[in-house]
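One protein chain omitted, others in place.
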Amino acid sequence: MPLILTEEQTMLEEAARGFLAEAAPIAHLRALRDSRDPDGVSRDLWTSFGEMGFAGVLVPEAHGGSGLGAVEAGVIAEAVGRNLVPSPFLSTGVLAATALQAGSEEQQRWLPEIAAGRLIAAVALDEGCKHRPDQIETTATRSGNGWRLDGAKAMVLDGHVADLLIVAARTDEGVGLFTVAPGAEGVEVERTLMVDAHNAARVTLSGVKVQADALIGAADGGLFRAVCAYGGAMVAAEMTGAAEAAYEQTLAYLRERKQFGRAIGEFQALQHRAAHLYAELEITKAAVLKALQLLDSDPEAAGPAVSVAKARAGKSSELAVQEAVQMHGGVGMTDEFDVGLFMKRIRVCQELFGDTHHHAERLARLSGY
Amino acid sequence: MPLILTEEQTMLEEAARGFLAEAAPIAHLRALRDSRDPDGVSRDLWTSFGEMGFAGVLVPEAHGGSGLGAVEAGVIAEAVGRNLVPSPFLSTGVLAATALQAGSEEQQRWLPEIAAGRLIAAVALDEGCKHRPDQIETTATRSGNGWRLDGAKAMVLDGHVADLLIVAARTDEGVGLFTVAPGAEGVEVERTLMVDAHNAARVTLSGVKVQADALIGAADGGLFRAVCAYGGAMVAAEMTGAAEAAYEQTLAYLRERKQFGRAIGEFQALQHRAAHLYAELEITKAAVLKALQLLDSDPEAAGPAVSVAKARAGKSSELAVQEAVQMHGGVGMTDEFDVGLFMKRIRVCQELFGDTHHHAERLARLSGY
Amino acid sequence: MSDLETFRAETRAWLEANCPPEVRGPVRSEDEAIWGGRNATFATPAHKLWLERMGERGWTAPEWPKEYGGGGLSREEAKVLASELRRIQAQPALLSFGVWMLGPALLAFGTEEQKKRFLPEIVRGEIRWCQGYSEPGAGSDLAGLQTRAEDRGDHWIVNGQKIWTSYADKADWIFCLVRTDPEAPKHLGISFVLFDMETPGVTTRPITLISGKSPFCETFFDDVRVEKENLVGTLNRGWDVAKYLLAHERTMIGAMGEDLNARPLGQVAADSLGTDEAGRLDDPMLRARIAGMEIDAAAFRLALERVGDKHKAGKAHPAEASMLKYYGSELNKRRHELLMAAGGFDALEWEGERSREGSAARSWLRTKANSIEGGTSEIQLNIIAKHLLRLPGA
Partner (left out) sequence: MSDLETFRAETRAWLEANCPPEVRGPVRSEDEAIWGGRNATFATPAHKLWLERMGERGWTAPEWPKEYGGGGLSREEAKVLASELRRIQAQPALLSFGVWMLGPALLAFGTEEQKKRFLPEIVRGEIRWCQGYSEPGAGSDLAGLQTRAEDRGDHWIVNGQKIWTSYADKADWIFCLVRTDPEAPKHLGISFVLFDMETPGVTTRPITLISGKSPFCETFFDDVRVEKENLVGTLNRGWDVAKYLLAHERTMIGAMGEDLNARPLGQVAADSLGTDEAGRLDDPMLRARIAGMEIDAAAFRLALERVGDKHKAGKAHPAEASMLKYYGSELNKRRHELLMAAGGFDALEWEGERSREGSAARSWLRTKANSIEGGTSEIQLNIIAKHLLRLPGA
C-alpha cells in the first residue's frame, strides 16, 4: 500500500479541516476555557461530529457509522489537533467505539448512539501518574453472578461528562474492559482541570457491582491492548496536526516579523532550525501514517509501528512547539497568542498512551536489547 | 579556592604549550605514524619531558620530581592534547607515578627514573572492550611466598614499549596493583595499532609468578580507584586541550574560507553553532579544573567531580571534532588536514577511563536514582 | 585557623542565632519570597525579621562596599557566606532587581550622591525597583526604542510605553531607557534615568502569560516628569549603562534555574515513578536524559563560579555573561521538561490544591521565557560570535 492518502482519504481530510476550522477553531476552546464551562466540551459540536460522520468513523455501517478505518480516523484526529478542538472524539469516537465493537449485541447497541454524536463514553485505562499498561491495579473479582470493581483511575478523558464508563480492570485471566454506569454505587468522578483546558477526570471505584455481561469480549488483555494501540496512533495523529499548525503559524511569523530591519525569517540560523524541524515533522508523518495503515491491514503486527509513531510524534512535536514559542519571542509567551496553547496540548498528548520514553523502552525490549 | 589557574600554573601552561608546539607538534605524530615506528613514541622526547620537569610533575621532590599536583599535571595533559603528542606522559607520568608513590621503598626507586624520563611504565587496568572497574577478572592468587597472576588485559597504554608493567588483579580482599617485569614468564604483549596512532597493547598473563612484594600498597581497591580517578581527570584535561585546538583551527577556517563570495564564518547558522560550542567547551573547562583541584585538595571526595569532568569532556569534545570536520567540509575529510586526527584522538580518549555513558551511569547511581 | 576559617565560624554562629527556623528549607510558595519595598508583604513575621537582620549587616548585598550599606565582604568571604546559607537551607533574605541590576550599574556609573541616596535603601529592601527596557515592537532590538524624553530645562517630560516590565505594578521606582535625542542614530541618543512609579502619568497593566498571571506588565508613560539629577551616566550614552547591566541580568537569569536547596531531579522522579530492583529509576529512558541534564547542570554551576572568579581576577570578558545566560536558560528549560515527564498526569493539572494550583505546569511554562527575557538565546549567540569568537560579519 502506498504510504500516502488515497483520494477518498484526501477528500475526508479537506472536509474535516474545513468543518473544524469553521465550527471549532481555537476560539472555541478559549470560549469554553474562559467561561469555565462545566462540561469542557460542547454537546452540540459533538452532535455535529455525528452529522458529519466523524463521530462514527470507526463504527460499522450496520450500526449507523461510516465503517471506515484507522487511517480515516487519524485524518480526523489530525484536523482535531490542528484546531485544538476539545471533543469526545478520542474518548468516544475512537476508544469506546473500538472497545464496544468487540462486545455483545447488547453492548453494541451503544454504537449507533456514538455514531450519532449523542453519547459520550469515557474509557478509564490509566492509573497512577504515567501510562503503564502492564501495571493495572484496579481489580475485577467475581461476585455472585457478576463482578466487583475496585481501584482508582486517572486521566479518564471526558470522565466527568460521560454517559457511559468503560473500565479496565485486572481479572485472574488478564485485563478486561467493563461497562459501568457513571451513576452506579461506589463510583466517584472528580473532574481535573488540565493545563490544556481539555477534559480529564479521576474515577474511583469502591466495591462497584456490575453484571456478568458488563465484561466486553474476553478478559485476556487483547482488547485492552487493541484500545491502547488505537489510542496511541490516534494521539500521534492529533499531535502531528497540532505540531504542523504551530509550525505553520511560526513560518508565517518568520516571514512577517521584522527585527534589525529585516524579516526574522531571513536570519540563517532560524532558517536552518526551521528546515531541520520540517524534516523532523515529515519523517514523523510517515511513521504515523504507517501505524494507521497497519492498524487497518494487519492489527496484530501494528504494535511496534504504533510505538515508533507515538515516540516520534512526541519528539518532533515537542520540538515544534518549543521552537514556535522561542521564535515568536515575548509574544509567544502571552496567552493572547495561540502557540502557548499548542505547547500545552502537546504536553498532555505526550502523556496519553505513553510518552516518548515509554515507547522507546517498549521498542528496545521488543528488539531484544 | 578560585576556579582559575594560579600565576605559577599559568606559567607552567605557557611553558608546556611552548615546548610541545616546538618539540612535538602534530608533525611529530605523523612522522611516527607514517614511518610505522615500532615504538610509537620517541624516547628522546620522553627524556626531554624529564628535563622539562614534566615527566616527574607528580613525583615528590624527594624522588627527583617536581612534587606538583593534579592541576599542574592537567595543565601538561592539556598541552599534550593540543598537540596530539604521543608520549608516555599518561601511562608513566600520571598512572605509574601515582601508583608507585603508594609503594614500598623498593618500589619507589622507580620514581626518579620516571622523573628523569628514562623509564616507561605501563599500567594494565582494563579488560574486555570497555572500562569497567567493577568487573576486573584478572586474578592474583597466593602462590608460595608470592602471587600468581592470570588474565587478559586490553588497552594497556604503551604496553609494548614498557620497561615495567603494573597490573590490576583481583585478590580475596579486592583489586590490587602488582609490579610485573615485561619479560617475565607467562607475560605476552601484543601491540595493537590504534585509530589515533597512539600506543596501546594487549597483555596476557598466564600463570605469571611474582614475589610477595610485587603488590603495591594494600589490595583493598583504594589505590586502583585512585589511579582510575587520576587517569579520568587527566584524560579529560587532554580532551579539552585537543578539542580547543580543533576548535581554534575551525574558527580560523571560518574566517578564511570563502564560499558564495563570503567568508563562511559570516553565515549565521555556523556562527550560532560555533557560539554554542564555545559555551559547551567553557563549561567543560570549569568542570575539569574543579576535578583536578579536588584531586589535590580532597581526593576522597573527588570521585563525582571526576565523573562530571570526564562525561562533559566526552560530550563537548565529540561535538567539537564533529563540528570541526563538518565545517571544514571536504578538506576536513582528508588525511592532509589535522582535524581528522583530533577526531580520532578524541574517540580513543572517550574510551579511556570510562566514556560519557559510563560516568553518567555512575553519577546517577551515586545520586540515588 | 586562617582568616577565612574564622570568618566561617563566626558566620555560622551568627546565622545559627539569627536565621529563624521559619525561613529555612525550600521556598514552599511564592508568598514566601521576600521582595521588600514600600508596601512589602511577608509570609510570616520571621520573614520580615530575616530581611531586617540581613539588611542591617549588609548581607543582602555581601560584596558591596560598607559605606553604601553593603557587606564589604571579599569574594572568598562571600562564597563562605553563601555556602553557610546553603548549609542551613536558608531562604534568600531579599529578592531584588535593585541588588541584582541597578546597584551594580550605580556602583559603576552613578554619582557619589546617587550611590549614597539609593544603595543603602536597596540593601535594606526598602525600595523595590523595576526595569524599563523593552518596548512593543522592539523586542531584542533596543536600537528601535521609541519612548521619548523631552528636555524641559531641569527636567524631562517622558511619553511612551514599555513592555515586559517585571513587577511594575508592585515596584516603587523604575530604571528606564528613554530616547533623549531623537535625531541620533541607533544606540546613540538613549539615556538611562530613574523615577518614582508614583509620579503622575505612570500606569501599569499586568500581562497574562501562558503560565497564567505573571509579574510582567505593560507600563505607560503619559507626560511623566523626570528630574535631571536622576540621570545615570552620561547623557545620550545610556546604552553603555544598559549593556553593563544587561550582562548582570544575563548572569542572573542564567543562574535563576538553580534552586540550590532542590533535590536531585532523579530522586524527585523516583518518588513519583518508583525504582527497579537495582534501585534505579524505573523509566530507563527518562533516567538517561535526567543524568545527562544533571551532569550539564553540575558543570554549569562550576562555570558560574569560574566566571565569577575570573571576573574578580580581572580576567573575565564581559561577553562571558552571554554564555552563562544562554546556557543557563536552555538548561533550565530542559530541567522543567524532564520534571513534567517525571510528574506525568499529576503535573498536568492546572488548578486545585493537589497540584498546588498547577505549580509544576506553571513553572514549566514560565521557564520558556528564560531564553527570551534579558535578550533571547539567539541574541546571546550573536554576542558570543561577535565579541568572543570575532567571526566576520557577526
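Descriptive notes on the structure:
Letters A, B and C mark the chains as written, and numbering starts fresh at 1 in each.
Quick note on the criterion: contacts are C-beta pairs under 8 Å (C-beta built on N, C-alpha and C of every residue); 3 or more make two chains touch, one makes a residue touch a chain.
Nothing here was measured: the structure is a model prediction, and the numbers come from that model.
Counted over the whole complex, the shown chains touched by the missing one are A, B, C.
Which of A:Ala102, A:Ala152, A:Ala218 or A:Ala263 touches the hidden chain is settled by the complete complex: it is A:Ala263.
Of the listed positions B:Met194, B:Ala218 or B:Ala263, the one in contact with the omitted chain in the full complex is B:Met194. Think of the hidden chain as still there; on chain B it touches residues 126, 128-130, 154-155, 192-197, 200, 259-260, 267, 269-270, 318, 322, 325-326, 329-330, 332-336, 340-341, 343-344, 347-348, 350-351, 355-358, 360-361.
Within chain A, the residues in touch with the undisplayed chain are 2-4, 251, 254-255, 262-263, 265-266, 268, 271-272, 274-276, 278-279, 282-287, 289-290, 308-309, 311-312, 315, 359-361, 363-365, 367-369. Panel shows chain C; residues 276-278, 280, 284-285, 287-289, 291-292 of it touch the chain omitted from the view.
Simple rule for what comes next: only the chains that are shown with their structure count from here on.
Contact with two or more other chains is made by residues 267, 269 of chain A. Residues of chain C in contact with at least two other chains: 378, 381.
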